[in-house]
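Sending over a structure as structure tokens; questions will come in a sec.
One protein chain omitted, others in place.
Each chain carries a letter (A, B and C) given by its place in the written order, and its residues are counted from 1.
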Amino acid sequence: MERPESVGGSMRRGDPRRREEWGIEFSRIVAFSDGVFAIAITLLVLQINIPADLPQGTTLFEEIVDQETDFIAYAISFAVLGKLWLAHHRFFAAVERFDSVLMGLNLFYLAWIVLVPFTSEVLGDHGDESAGVILYAIVLAAVSLTFQVQIGYSSRNSLLRPQLREVERRVIGPANFLFAAVFLLSIPVALVSPLAGILMWAVIFFTGGRLGARIAARRA
Amino acid sequence: MERPESVGGSMRRGDPRRREEWGIEFSRIVAFSDGVFAIAITLLVLQINIPADLPQGTTLFEEIVDQETDFIAYAISFAVLGKLWLAHHRFFAAVERFDSVLMGLNLFYLAWIVLVPFTSEVLGDHGDESAGVILYAIVLAAVSLTFQVQIGYSSRNSLLRPQLREVERRVIGPANFLFAAVFLLSIPVALVSPLAGILMWAVIFFTGGRLGARIAARRA
Amino acid sequence: MERPESVGGSMRRGDPRRREEWGIEFSRIVAFSDGVFAIAITLLVLQINIPADLPQGTTLFEEIVDQETDFIAYAISFAVLGKLWLAHHRFFAAVERFDSVLMGLNLFYLAWIVLVPFTSEVLGDHGDESAGVILYAIVLAAVSLTFQVQIGYSSRNSLLRPQLREVERRVIGPANFLFAAVFLLSIPVALVSPLAGILMWAVIFFTGGRLGARIAARRA
Partner (left out) sequence: MERPESVGGSMRRGDPRRREEWGIEFSRIVAFSDGVFAIAITLLVLQINIPADLPQGTTLFEEIVDQETDFIAYAISFAVLGKLWLAHHRFFAAVERFDSVLMGLNLFYLAWIVLVPFTSEVLGDHGDESAGVILYAIVLAAVSLTFQVQIGYSSRNSLLRPQLREVERRVIGPANFLFAAVFLLSIPVALVSPLAGILMWAVIFFTGGRLGARIAARRA
């Protein structure tokens, strides 16, 4: 928008463009990702349902309390998607150039993000069964891993602002790797105890930031 | 976008950035919030439903009239979400700097906003029961309180434009506090009479602006 | 964004702001409206449904053909919402200043837009009944009338760019008024023949532009 003379066009690998030259196009990618996140996070509410006609013999209060696991799954998924969006936000603030490979990787990443409302619903309905917890863990591990691939690719191909390349490599990368590891590890754990698997996520959620910072400090 | 030399990167507490430096990033937060509001307000329509196959012996006209409480709940919730969005809009117009705490608080606030379509559906189906009205009041009180926390935090940490800090502190703050108080007060009231609880909201909705202005004038 | 020195803040009636001063805020209103339109137009697809388990004795082909009226309702509603969005787009391109009244009117207008997917579903399921057609006509008439109020208000209060004030008053206004009139007139017609009511909309849809231009020419 600022540079009418800038040319749009083909975005082949090895032909990365600076974000300033591509103003409107870069912002479209970011806006599209934000849109997908905003819709996915809002669709989470569809998993909580109270029938218009209550089953005989139950009060509305009992019916609401009965949705307890749906509310917990909603809270977990909102927090998870919120944190993932913040990380995505922070990562793309560091992206200086982009190419069609990064766009493709980002779409692949979003394909897993969109699955979260579905896995969240299953978690709310069947969180006491191994399969429900494992499904959730698989999707979140895939999210973390595809995010890791984006960080690695843009770091190797100099798509990040120089000042921030190190931050990405030393802080966001390890923190995200930790996430992926915990979700992968929770899969065998959930086979034995679904609740223990969920608790592992809670632990990493609340300590992940500090742990990532410590790892980063050690590597510095 | 305007300042290619500006650096993106970590946004730690105590390290707030001016919105001009962070042009695109600040607008992403605002756009994300707007997206969530727009989706939540549009999902309200899903609560109104007329079956493709009408129950034996009812006409379509009767069936539409039967949705009366759903239409009322839709109108209330659209007005409430619209008013909340205007307040959010006005508040973020005053935000000059932001940090990761404000971003987190905003996400927490949005987590309650997203619940509104669900509570609205319950209100439409069970607005004559205490539990339905109380559920709605709890979510709206939580919305007001988390908004209050955002106003307080950004006011204390000098994240607001100086000219507007006073406006926030003296006008938006008290008006919002009034909202929270009324929703909290409507909880015990709804235990006795659900309708009286709903009427309390109507009163504050139509007089809240004037009352807030009067409070502001007195404090000035 | 371009003018960091511009101040955000209270937007009272009689205190309209120029869109340039309010860059980001004005674009938020427009983006919010666009978001609501985009979601409403996409939710139209939810009215078309084919069960995973087909009723005994029907083929998938028959089942798809059976959705015929749903496809027609989808096509009508997509065209209507598309045309309304274009008009909204054109109108807001002419808005130079805005105040809180215009924002409120715009929200009230959007409250009717959001109802379109619901009325469209009813039309698809019960388009052969008067009540279904009348419900649709009422919502669309309300959309046109609330749009008319926005045009009138911003024209009277000098919120439009001077060069375009006349265009609005002489072209968009009458064309929109014609829309409102036809939807209102189709209500009594649909009482007698639902199909005749729908055909009235088709006529105005395809001839409305030309008619509006002719009216404008005569008044010039």
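Everything below uses one rule, namely that contacts are C-beta pairs under 8 Å (C-beta built on N, C-alpha and C of every residue); 3 or more make two chains touch, one makes a residue touch a chain.
Source: prediction; values computed, not measured.
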Message = In the complete complex, the chain left out here touches which of the visible ones?
response = A, C
Key: Chain not shown: contacting residue from C:42, C:69 or C:100   = C:42
Note = Of A:107, A:149 or A:185, the residue touching the omitted chain is A:107
Ask   = Considering the entire assembly, which residues of subunit A contact the chain that has been omitted?
value = 1-2, 4, 7-11, 22, 24-25, 28-29, 31-32, 35-36, 39-40, 43, 100, 103-104, 107, 110-111, 114-115, 117-118, 121-122, 125-126, 129, 131-132, 135
Ask   = What subunit C residues would touch the chain not displayed?
value = 1-2, 18-20, 23, 27, 30-31, 34-35, 37-39, 41-46, 48-50, 52, 54, 59-61, 64, 74-75, 78-79, 82, 85-86, 89-90, 93-94, 161, 163-164, 167, 171
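Quick note on the criterion: only the chains that are shown with their structure count from here on.
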Message = So the centre of each chain is just the mean of its C-alpha atoms; given that, what is the distance between subunit A and subunit C in Å?
response = 35
Key: Junction residues of subunit A, two or more chains touched   = none
